[in-house]
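All protein chains but one are shown in place.
Order of writing sets the labels: A, B and C. Residues in every chain begin at 1.
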């Protein structure tokens, strides 16, 4: 059994909840889940036990009610049992057309963390999955600085994700083991502050930023070129979509969160730097969750011949990430069982855009998958 | 030192010769050569010692003169030294606007083979590279049938490539070792007749059909999807180009040569069969050697979401293959030194569209590259 | 009021019937109908009074029942009233996985024509719309030859469409006016035999081959380039789909029907011939009615600069044609009222891929639309 708590009951979390129940009910095939039903922990053993959000219109509703906004089909009845609790926002919804409400509105950070830990001790999750909206953040770097920020209630200097990850560490310490899956760009698995804390607290961290969309595909196409020693002259990659995440990225501050990411996949995969333009480009509401991607790559082949590739796609953003989460919660439980606390590169390298720990780089995904299978062992 | 004989002095062979000399002269970087200059055998050690063709307008000319038709730049002077000899055609240029002339016009097959072997004993190639025009062929299956066809001069039942491969085996036997690189679709490494003969004759065979163009990229993109357990609903892949090879493929008989290829990459990579349309589609002269490719892939992701990818490209056909040949001739020499006669899957799996031997299947190229590096050893 | 008889109750006819009823019911907007509700004849006045097919499994069923196979939504109840009658096939379904049955199985051609005319005199259609499967055909050229073929029952030398058009002429003569809309490639509006007959018989012919899919878009893009005097070097256009029409086109004989079409749009629009590859390319069942198109255009701009365009699309084939038919049946009635018998280029030039009469050529569609509006008058 893997008990799961969700942080941020938006598109991804709703599709995760719906798809998981439909698979458990035998309604659909487990497409989009890399490890299928081949892990020792089966789909049937995954159970969502709690969910948090800060959107006033969601708090106290059931996942069943909220999920209706994200999927036109028949929502599984089992989702009626899970009520959405109030989380922390810390301005994570700033500039978005959403009325937010958080635990910290009436409490100090420290009290809010204590409240979360108390609730989790009652819900007993193995894995806590963070799928909040992209935040504007600054990594802490040192554990002391992180603790001081909480203690001194410096709420301007911390984001919701950072508070949740801190609470997860306290919770893990108390119960003897837990996993925090960070599927958004805020650096957690890449912030030594959190990794150090996790090691001391029996916390496993998976992160950062779930590897969906054009980036993993770009990584594999660049690997393809690199293996043939074709010299990449330039890379342009555009993304445009209509979900809340694209809306959030129209905010410059959030977009700047990319500044803290490690050197890009480009150098990691190619072995050299090359001019590139890779970033979310715009918000276009009618595209909904099915974003449009466009990528242009120009490279030099043998005898100075110049080739070009253009890749276009329509890709459903939330299901792609939701499918990965079905693996991540099971791998999270396995990591706890194996007591591999801290962060786990063999998992991160395949599932994350920015695989922690900080000093590690991006691998071609096809190779990362081989590494992952080795870690798992008996696949 | 690797001595090379070329069979078919067309686009690929000319670009190979030009590019190789330019690299040796330090004029250009070795882009498009997967193993770069990292093999124990260096670029500088590769030497073209002979070339064969059946186009009347090429025979007795130098590579220098012929190469002018394929590249607008300054052709290296060193290519003036190699005269093109008369090969065998066996109607390989049927329906093409080329006047052909072959050794077999005045000789029996057996005599033609003997002539080739004699010439090669004087040229002393380590590696014989077949880059003829795509042929309409039937594999032999058994060595006896192959030998009988030559002996009884059944010239309707054999192609130029098959005659060349047979001659290569006789030559290898006499000199103690040689490699035959088959870069076209005719089954050689996948025909047990030739593999058996090669083992007995100290011949290494690399084949079949150099892995250039859209197919290896398709393989890696399908691997990418398969690793995420996305279910591929359909694949369409078009190719159109303006070189002689596309012209040759407008001939139905040649296009049928695909019927003898093994089950497609689709099943090998995905693990299941799915509807697909993958074939060269047409000839359009102004595109020249830089073909246009278009690929559409539709797949099912988590919770039944349907995604689409469209990949377009302009890809120089001949340089892509020529770059691989720079590796294959060096690997061919290494295989002779290691006495690994027969055919070599770890090489074929990366470099060939249809990697022999017959019973082996297609691997994701990124994994094949890892296998290749293991075979080489000290990379 | 416009009364309509349909020939060929397949995908297009079913979507036409469904969409029309839904628009009349106010369920949906009239998107995809070029002239919207701006004609003197309103959508509400269009009434399907009869339908013909030769698929055994459809004959005697209602449109309601048949339409279920082509659309997953709620089929309008009004379609229960129209039973599908037996038409003529003349091997139009040859090589397709459909069991066919036609009037001519038990009758001479002449008798079959008489039967159709009798039935139509009872159904009283203003407009007869031909949306049969693409046929392999030879145009007649002369009216005498056409009449002789019917009289002498030379059923090997005539197609279903040609028989229907002949019957339409007899019917129009008897009732004083009717329109035959030929939406498939068989030449009717481009065959002087039929145009002459139509003029004598009070028949209006619209044809040939409804202008849907990539071709009209190609025409407008080529116009765009021509107006800037950009020299088009080459054009490649691929189409692949999964409906019966694509399946039918895998039959070489049918594909040859293109041989009889007039000089292509390329020369008509550009004013010069240029190398091009434009044809349906393949059948891929999972694509269904939503075909994938890919087009590559390379052209020369000022100072010899070379530009490239690649257009990809997913386009629903049948709705595109069905939307045009909503206009064509209304224009057909208007043409009868105006007694413009024969064929009408101002209508054909916008709505047809191969606008008749034979001596007329393709116009940029945007200009053709202006011509159409002039013909209509008060738009």
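The rule is short, and it goes like this: a residue touches a chain if its C-beta (ideal position, glycine included) is under 8 Å from a C-beta of that chain, and two chains touch if they have at least 3 such contacts.
Predicted, not measured: the structure shown is a model, and the values here were computed from it.
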Not-displayed chain touches, in the whole complex, chains A, C
Across A:110, A:155, A:314 or A:373, the one contacting the chain not displayed is A:314
Touch assignment to the omitted chain, from A:60, A:151 or A:285, lands on A:285
By the document's definition of touch, the residue of C:129, C:248 or C:322 touching the omitted chain is C:322
Across the whole complex, the chain not displayed is touched by subunit C residues 15, 18-19, 22, 28-36, 71, 216-217, 220-221, 223-224, 227-231, 290, 300-316, 319-320, 322-324, 326, 364-367, 369-370
Residue positions on subunit A contacting the omitted chain are 233-234, 236, 238, 240, 275-277, 281-287, 292, 294, 296, 298, 308, 310, 312, 314
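Here, only the chains that are shown with their structure count from here on.
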Contact graph of the chains (line, ring, star, complete, other): line
Most remote chain w.r.t. Subunit A, using mean C-alpha positions, is C
By Cα-centroid distance to the whole-protein Cα centroid, the innermost chain is B
Per the C-alpha fit, the turn needed to bring subunit B onto subunit C (nearest 5 degrees) is 180
Between the Cα centroids of subunit A and subunit C the separation in whole angstrom comes to 51
Cα centroid separation, subunit A vs subunit B, in Å, comes to 44
Expected list for subunit A, residues touching two or more other chains, is 310, 312
